[in-house]
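Every protein chain except one is present and positioned as in the full complex.
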Amino acid sequence: MPIDKRVASAAEALEGVSDGAVVLCSGFGGAGFANVLIAALRERGTSNLTLVSNSATHRFSLTHELIEAGLVRRVICSAARGHAPGLSPFEELWKDGRIDLTVLPQGTFAEAIRAGGAGIPAFYTPAGFGTRLAEGKEIRRFGDRDYLLEEAIIGDLALIRADVADRWGNLTFRHAQANFGPAMATAAKLAIAEVRIAQDQPIPPTEVQLSGVFVNRVLTVGG
Amino acid sequence: MPIDKRVASAAEALEGVSDGAVVLCSGFGGAGFANVLIAALRERGTSNLTLVSNSATHRFSLTHELIEAGLVRRVICSAARGHAPGLSPFEELWKDGRIDLTVLPQGTFAEAIRAGGAGIPAFYTPAGFGTRLAEGKEIRRFGDRDYLLEEAIIGDLALIRADVADRWGNLTFRHAQANFGPAMATAAKLAIAEVRIAQDQPIPPTEVQLSGVFVNRVLTVGG
Amino acid sequence: MRPLNRLQMAWRAAQDIEDGMVVNLGIGMPVACGDYIRPGLEVVIQAENGVIGAGPLADQAHADSDLVDAGSRRITLAPGATIIDSTASFAMIRGGHIDATVLGAFEVAANGDLANWDMRIPNKGPLVGGAMDLAACARQVWIIMEFNTRKGAPRLRERCLLPLTAPGCVRRIFTDVAVVHVTPRGFLVTELLPGLTQDELQARADAKLQFAPECRPLTAPAIALPE
Partner (left out) sequence: MRPLNRLQMAWRAAQDIEDGMVVNLGIGMPVACGDYIRPGLEVVIQAENGVIGAGPLADQAHADSDLVDAGSRRITLAPGATIIDSTASFAMIRGGHIDATVLGAFEVAANGDLANWDMRIPNKGPLVGGAMDLAACARQVWIIMEFNTRKGAPRLRERCLLPLTAPGCVRRIFTDVAVVHVTPRGFLVTELLPGLTQDELQARADAKLQFAPECRPLTAPAIALPE
């Protein structure tokens, strides 16, 4: 049967996602948020989620709607501050102890996700050594420098945004849209891409930016 | 001054390379060997080298000439067997204890080089656990599995082969020519690419496969 | 019936490849599996040099020395293919994204231990390549090998004599005279060459063989070996 990872609806894309899922959401600097899928996840009401996203709340992302709807019990991110002057929905829940937070340096965050997809259970990094984020972490010296041990992040679900897909799930990204998306797709058991166009004919081999091997479902959302 | 990493000759490309250098040479499966630069390195007579190459001797590579010329004191590779029935130049020297050998699983070899370029001093991998290659290595359990600690590889020099370069050192690779080249360029203090064409105009941003940030010198060799 | 030849063994292994699988085929016999995948199936063949979606061998007119697989064979790309670098290729392998790898072997033990990289030939350099990563990390490891060595020694053993590639990794073994699954209770023969008895097969192994109640005859179409 021809490989064809395209699905007809957001509901179909999210079929089988369970409460308690670890959800990796791409997006950074205003580009690459899979907002159609995030909105569908909120409507679905899947709860008790661990949200792995560079920003807990970003003004271009709908992850804050998941948080506001009370569906998220834990956040792993590098930035948890709202843009608005008051407290963000995340900050309101966090100050009341109703949501757990793990903050990582952004490079560690990216590398931990990459490690999750690459079969590396843990790695050492210099980032964060000598800071509060090193608390409770193993410190080890290699050469003349100290490093922190960081463990891989593995997700049940990745929601990423791309530009063009083909039926094999190969993806291209527009400009800075890729950011955390490729790594997140590799690190999740179920990786779903929302794309502008999903085509029958293959993306030329040299233009593919993420192999369809890492992508399970593709949803066309236009845009 | 405009950035321009193109050099006029192989001799100029290798300027400043010292005896005792750790040299990373790309190439695998018949593609991606920087044979012009390897030949120039042999002619230069730079000695006491550590050769980091997937194969100690590959029939499409000239690394065996470095070995035959007695310039190599240590090899780090995943494959050290000659293709011919008799003993290869490497095997002759190795059996006499005149060359040191470190063998790594190919994925560990690739990942160690990537780690060297990515500021990761060490990482854990499942490959090689329970085998002779685990001897003397730290074993550690994460979850329900055992892993080996592997340290990064950093080079003084990388000799890689690419297809097109621009004056910024951005590179494209033909088909399977990339293999270890991109990672090796990131992991070496001096990364030199030999290319078919080096052009004035920039390679279009979406076609660049290795950023020129990682490439120090570019030599046009045609082919 | 005659034992399967090397291409017939590759054919038999290929019949177990399922629709949509991502498979890595080792150098030698395993790579021939690519020619025998069941009609109507679409499979992604990964070569560890970074070709994701390897197609058939290139004909003379299209052969390109840069478009090669891990065995330096000049190949084509299948529709939907792409090429990544070695680091990314092994990230894919180590990360468990390969559904099945088909490898050659010297020995397999009843606990799934695999020995396929070091025959202890004096003074020959070691050749690990990607075998340890594949054996340790592919979701399934399938082996194609003759049931016995040329000298008649058993390759299915209680414990491997040769240095291991990875412990406890092998799931299926496709041989010239039997198909054997490796289960938590040891070797389970699921297909046996017609004309060979269970006792005869057991006599050729160094470990206890169990035979599946539904053990079937091992058959393959006639495939001529190249000259």
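Read from first to last, the chains carry the letters A, B and C; within each, the first residue is number 1.
Quick note on the criterion: contacts are C-beta pairs under 8 Å (C-beta built on N, C-alpha and C of every residue); 3 or more make two chains touch, one makes a residue touch a chain.
Computed from a predicted structure; not experimentally measured.
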item: Displayed chains contacting the withheld chain; value: A, B
item: Option from B:Gly29, B:Pro105 or B:Gly212 whose C-beta touches the chain left out; value: B:Gly212
item: Identified contact with the non-displayed chain, of A:Ile3, A:Ala39, A:Ala69 or A:Val103; value: A:Val103
item: Per the touch definition above, residue among A:Thr63, A:Asn179 or A:Ser211 touching the missing chain; value: A:Asn179
item: Interface residues of chain A (partner: the chain not displayed); value: 28-32, 54, 56, 60, 78-82, 87-88, 90-91, 94-95, 101, 103-108, 110-111, 113-114, 125-133, 173-183
item: Chain not shown, touching residues in chain B; value: 1-3, 114, 116-120, 166-168, 170, 186-187, 202-203, 205-206, 208, 211-214
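Definition applied: only the chains that are shown with their structure count from here on.
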item: Maximum centroid distance from chain C, chain identifier (CA atoms); value: A
item: Centre distance in Å when chain B and chain C are each reduced to the mean of their C-alpha atoms; value: 29
item: Distance between the centres, which are taken as Cα means, of chain C and chain A, whole angstrom; value: 36
item: Averaged-CA centre spacing for the pair chain B and chain A, given as whole angstrom; value: 33
item: For chain B, residues contacting two or more additional chains; value: 111, 125-126
item: Residues of chain C engaged with two or more neighbouring chains; value: 83-84, 90-91, 93-94, 137
